[in-house]
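Note sheet for the following structure.
A single protein chain has been omitted from the complex, and every remaining protein chain is retained in its original position.
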Amino acid sequence: MTARTLVSVPKEARRGEVIAIKALISHDMETGFRYDNTGKPIPRDIITQFVCLYNGIEVFRAELHPAISANPFIAFYTVATESGKIEFKWNGDNGFSAAESVTIAIA
Amino acid sequence: MTAEHYDRRATRRGFLIGAAQLAGGVGLVLALPVNDGRATPDTLQAAIRKITSEAPLQKGKVKLELPAMVENGNAVSIEVAVESPMTAADHVKAIHILNEKNPLPNVLSVQLGPRAGKATVATRIRLATTQQIMAVAEMSDGSFWFDTADIFVALAACQEDPG
Partner (left out) sequence: MSRLFRHVILSAVLCGASAASADEIPPAERKSGYEQMGREIRAMQDDDSANPAMLWVLDGEALWSLKAGAAGKSCADCHGDAQASMKGVAARYPAYSPALARPVDLEQRINMCRTDQQQATPLPAESKELLVLSAFLARQSRGVPVEITDDRLRPFVERGGELFTRRQGQINLSCAQCHDDRWGQRLAGSLIPQGHANGYPLYRLEWQTLGSLQRRLRNCLTGMRAELYPAGAPEYVDLQLYLKSRARGLAIEAPAVRP
């Protein structure tokens, strides 16, 4: 199965309102500091980047390190400026990439 | 004040005392060596210098919230809130979460701006052991502010055999 994402953004907001955004994605976030049963190091495999775009403009960016928990959760805020699309993009080791988008209506 | 001045209380001694208080009479069995050979106050300092480029780091404006004690270090809820009007002229440009005793000092770095409206970020982090966590905020005027918090990571009693 591909990565499952779960984002929470209000469907509607007032212009200028500060809205809460929560983004969750399935990923093991293998740290690169663990060993398997035979003593072989397990290579690092993590999400390294998360970006949020509001109608194409980047409003939030995060750089993730191995200390971010499995199934990374990031919550932040943004100002509801106009109706349109809010996009989320995750990128990581071994070519990992995932994307999700939602619409928001401004009253 | 420089980064060297922040209070680093989560020493091994602190850990053992905490463990003993927590586990009562059996606390002493916890006094086996905790391998913090990879513990990294020095690499933490290096990571801070990389963020601040030797600019002064001041205590304040940043509020780091995390539980004082957790039963499991695999997913610790953490929130960093920075005091700022978040206007074009005066806003938070970046927030960094750092730790002193995981294998690597950096945990999360976020870039934001006036469009955030509110300079608050929350996530869940892994903590290898009891330690101090630090959050650093970079402001639009080039100043750096920080907060620290100590967290006690308890030992899990019934872990699954790996694999």
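General remarks:
First chain written, first letter: the chains are A and B, and each begins at residue 1.
Definition applied: contacts are C-beta pairs under 8 Å (C-beta built on N, C-alpha and C of every residue); 3 or more make two chains touch, one makes a residue touch a chain.
Remember, predicted model here, so these are calculated numbers, not experimental data.
Between the chain not shown and the residues A:L24, A:L53 or A:I106, the one that touches is A:L24. Touching the omitted chain from subunit A are residues 1, 4, 6-8, 22, 24-26, 28, 69-71, 73, 75.
Contact residues of subunit B toward the unshown chain are 19, 22-26, 29-30, 32, 67, 69-72, 74-77, 124, 153-161.
Simple rule for what comes next: only the chains that are shown with their structure count from here on.
Per the touch definition, subunit A reaches subunit B in the complex via residues 18-19, 31, 33, 36-37, 54, 57, 59-70, 72-79, 81.
Interface residues of subunit B, counted against subunit A in their complex, comprise 74-76, 79, 99, 102-104, 106-118, 120-127, 162-163.
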